[in-house]
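The complex appears here without one of its protein chains, the remainder shown in place.
Showing chain A:
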């Protein structure tokens, strides 16, 4: 096995390569040397990784405009980016709220370039299953995709699509499966892995339940209404339940009116085209979800992408757009729509909403806020990112969110002025062409939303919101103390933990499951290929014991796989109990 040197990898200072022979175990990461890693985990592909000395760490101290000016990272464009035209280079993430806060760059280029990796993987020709019978036809999909699937994804795909057979609550049961052909096919052993701690589902407020008030209400409606509707809202599928939900949602959000849709993804992709069109400009965050990108693309509007959560980049685009108008004709834009998310699902970062609102007001743009992950999960009473920053919901023109996550149901909503919602009722693609929401799902949302609002006469919902906030802080703090690099805001229940190397994706997922923790690992194409990560989603349903168990296991696996990349780990808070007044301490 040879050691390759990445053609474009910059040699850092003092980077005289002292090569070490292939060892049988993981070598301690060592500053300033190349290192070779042969993960000893069975099933993990042997790979050679070249490590360069760390770049300096870049911190964003929270002052406005303290965004790093230059992007030092080498960034391989992902297929997604190439296709969507999104993101030319990614900026550093900076967060404001939540105290002094640093974001670590990856210590050293822990990069295994895709090509190198794949070459080392060797090409497995097990593709007889995947042979097209129509050989005379033009191949159905691209060679690169084939290559990627065959050589990277296939080897670690046992970490995804794990079938579960229980409620996706704080713990779940997983169907055990094995593969005797390097994950090309899976066999179910018939055994069930019980009580796996669920760190993967978006069950922020723990409403994924099969008993209790919400499930009872949904059960009643199932018997009364059945599960389908068989028509669209516009025709004859507008049930009284839908109207009830929309009134409640409007009240919950603090807006005039709201409309609910059957699928969160479609809420974005089918309503943005109703709002903007040709001659309009969409300014979209580079890390926006695929549904927003698709909606923007379907609308026919011009799309420009600003750097993730970067207000300077956004302001520049706004200013340029207004001053220069449309390309070629220089006609003024009809409308400018800013698309952002509340919490970014792969980064855990919270949008800088106050700044965006002031920019939007200054430049008379419209703001579309996707609260898929933040609704219910942020703010003192779970009203989302708007409440978190203490803003007025009326400052956001289009409040969009999903019912999949915090409410334990399915679907999405759009809230805003009465004019907006009335317009959508006649112009939304979803309302005219798509079957309306299933009644029991609607009832689950109504029941859980009432619970959060305290309309059921209890404080249970409020307690869940607080529990989530506590769990989030505790979990994030502990991970930092252990020396992991985690992304995102302190208050964000989405906790991405960096693995960097694609080979560690599979290893981490497997080792965690071996120890009865279910985690989500993410790699290309959802993230750049060099920024593979694990993502934990904290839930209000997690007890402290569960979190501690999970943390211990993460610690153990982190040592095993050498994942503690952080160079300034937090000092443990000893015996002091965790409370709101706890402040951050840095070793350096």
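One rule holds in what follows: a contact is a pair of C-beta atoms (placed from the backbone, for glycine too) under 8 Å apart; a residue touches a chain by one contact, two chains touch by 3 or more; residues count from 1.
Keep this in mind: contacts and distances are computed from a predicted model.
Considering only "Maleylacetoacetate isomerase", "Vacuolar ATPase assembly protein VMA22", "GPI transamidase component PIG-T" or "Serine palmitoyltransferase 1", the record for the omitted chain gives "Serine palmitoyltransferase 1", by its UniProt protein name.
For the chain left out of this panel, the touching residue among A:191, A:247 or A:364 is A:364.
In the complete complex, the hidden chain is touched by one of A:214, A:465 or A:529, namely A:214. Touching the chain that is not shown, out of A:374, A:444, A:471 or A:532: A:444 (per the contact rule at the top). Contact with the omitted chain, checked across A:179, A:381, A:435 or A:549, is made by A:435. Mapped onto chain A, the footprint of the missing chain covers residues 129-134, 136-142, 145, 149, 153, 160-169, 172, 175, 198, 200-203, 207-211, 214-215, 218-219, 222-240, 243, 262-266, 269-270, 273, 275, 289-291, 294, 297-298, 319, 322-323, 332-336, 362-366, 397-398, 402-405, 407-410, 419-420, 422-427, 429-430, 432-435, 437-441, 444, 518, 520.
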